[in-house]
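This is the structure I want to talk about, given as structure tokens.
Shown here: the complex without one of its protein chains, the others still in place.
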């Protein structure tokens, strides 16, 4: 039935959009907060995915147990990189940032190939994530429903922290005006590390959750770099709501265009992004440059 | 002492000093010519280096002098490559007119893009150029009726250069053709950066507000330089098509946009020669390292980039200039 298929497409689009949000929101905040253009963000996402594969296949962990592990490990790795490497480049201009992080992407691609081989990683999901569920009007896969629920819960938690907590207020203040935040006694150095770590943790979790949706192979960081950047730039860096709306918009458009005009491929998404950026270069919710 | 010396100098000499041909430049170009005789087995690789160098030169004009970093410059390279390829497929195989036409097509597309891009700076500029590059690649990928999609374009007819020199597998014609085109464009770019326009471009890069206060219109400068840079990138792409008789979808890829940026930074941004040196080092390294193992080329590439960013920000040309300066100081002290 027509309505059912449209509803299912919307559902799939939202699930896809939530995943895009999870893997992109960390970059959006760090770009807005530190002005650091980190093209290696996709490598952290990939790392989260491979961690799940390694833990499940190597150590027999259940799928659900690997998700928090991915968050913790990716957050620690992110904090390490921030402290050791990225910190030195905050004032070095975006060209140097872009180059350094492209370099890291290439290194991560090579390491992933060395450790896990060049092919796709098939992942056997637990049975309850392989079912199809009826939601009255239409049927959905339980895996997508799971993504939607977990992703939605994380998004809600993130929004709550961002909007309500003292930490979130500090982050928002520092995005608005770093000098002002520093003179108000906010420890910006520590804040950067913490935010970077949380951003990487969420990205890693997104990667862990979505192995069977996005696929996992060593070229992942290059393939999804584009989607991540489009979500961030279209949403406007530093804006959590902008990023969410952009991610959902892109997710839904992508699912619809793949269903109705499969021959267009990713063209629809890129064209949409180009139109939005030409029309509003700072993104939908970004502040105009002064 | 210096004041007296300066006063006695004609002011215009200070300007002439900027654009004087240095001994190292003659050595450089002599070496390029000599490489034909020194490495006869590598003519194809050397042609590739010249083409990549020309492409990097187009980016140097934009980034090194205009201060605008592009992450999608392969769009213009690829457009030139496809234009040359399509011309050949449609039966027009005259190399020089095909080359020029490809440059013009890429330049016109660059002009159209620059009308939008002239409002943007830094991160927004990076992101929009990136999107533009992806858009064009996906377009070529999907419109396979015209571009051959993933398979690319082959069977490109190319007539002999001046009706005499055939483009063969040995690469003799490709070498001299590539060298001449690259050298001519290099001369023009070198002239441009040592003209008042070049100075205005550097001024824009150094401080846009101040440049505007001198009456330099940033919009016109961005449009002019982006168009020129696109046209040169298109020439490089067309050269690639003509010397290999093949167009792959890869000419439009993000990897190529990133690669040319890496070559330029490796060689040294804003030095003109850095573009050529960087292209040579990059392609030779790729040849050697991927012969060991194609996968780990990525690892070494990444490591090189990280090292360059952290420790040799001014690239190989900058590094050699610093070493030279140190040697001179030592020599004078002795």
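Lettered A and B in written order, each chain numbered from 1.
The rule we apply is simple: a residue touches a chain if its C-beta (ideal position, glycine included) is under 8 Å from a C-beta of that chain, and two chains touch if they have at least 3 such contacts.
Please note the rule applied: contacts and distances are computed from a predicted model.
Colleague: Since a chain is absent, check the UniProt entry for it and pick the matching name: "Oligopeptide transport system permease protein OppC", "Sulfur carrier protein ThiS", "Ion-translocating oxidoreductase complex subunit E" or "ABC transporter ATP-binding protein".
Modeller: Options "Oligopeptide transport system permease protein OppC", "Sulfur carrier protein ThiS", "Ion-translocating oxidoreductase complex subunit E" or "ABC transporter ATP-binding protein" considered; the missing chain's recorded name is "ABC transporter ATP-binding protein".
Colleague: For the chain left off this view, which of B:203, B:295 or B:319 is in contact with it?
Modeller: Missing-chain contact among the listed residues: B:203.
Colleague: Could you tell which one of B:217, B:245, B:290 or B:320 touches the chain left off the display?
Modeller: From the options B:217, B:245, B:290 or B:320, the contact with the absent chain belongs to B:217.
Colleague: In the whole complex, what residues of chain B lie against the chain that is missing from view?
Modeller: 2-3, 6-7, 11-12, 14-16, 18-19, 191-192, 194-200, 202-203, 206-207, 209-219
Methods note: only the chains that are shown with their structure count from here on.
Colleague: Based only on mean CA positions, could you tell me how far chain A sits from chain B in angstrom?
Modeller: About 34 Å separates the centre of chain A from that of chain B.
Colleague: Can you list the residues on chain A that touch chain B in the complex?
Modeller: 31, 35, 37, 88-89, 92, 94-96, 98-100, 102-111, 113-114, 118, 222, 225-226, 229-230, 233, 237, 263-267, 270-271, 273-274, 277-278, 281-282, 289
Colleague: List the residues on chain B that touch chain A in their complex, please.
Modeller: 63, 69, 71, 116, 119-124, 126-128, 130-132, 134-135, 138-139, 141-142, 254-255, 258, 261-262, 265, 295-299, 301-306, 308-310, 313
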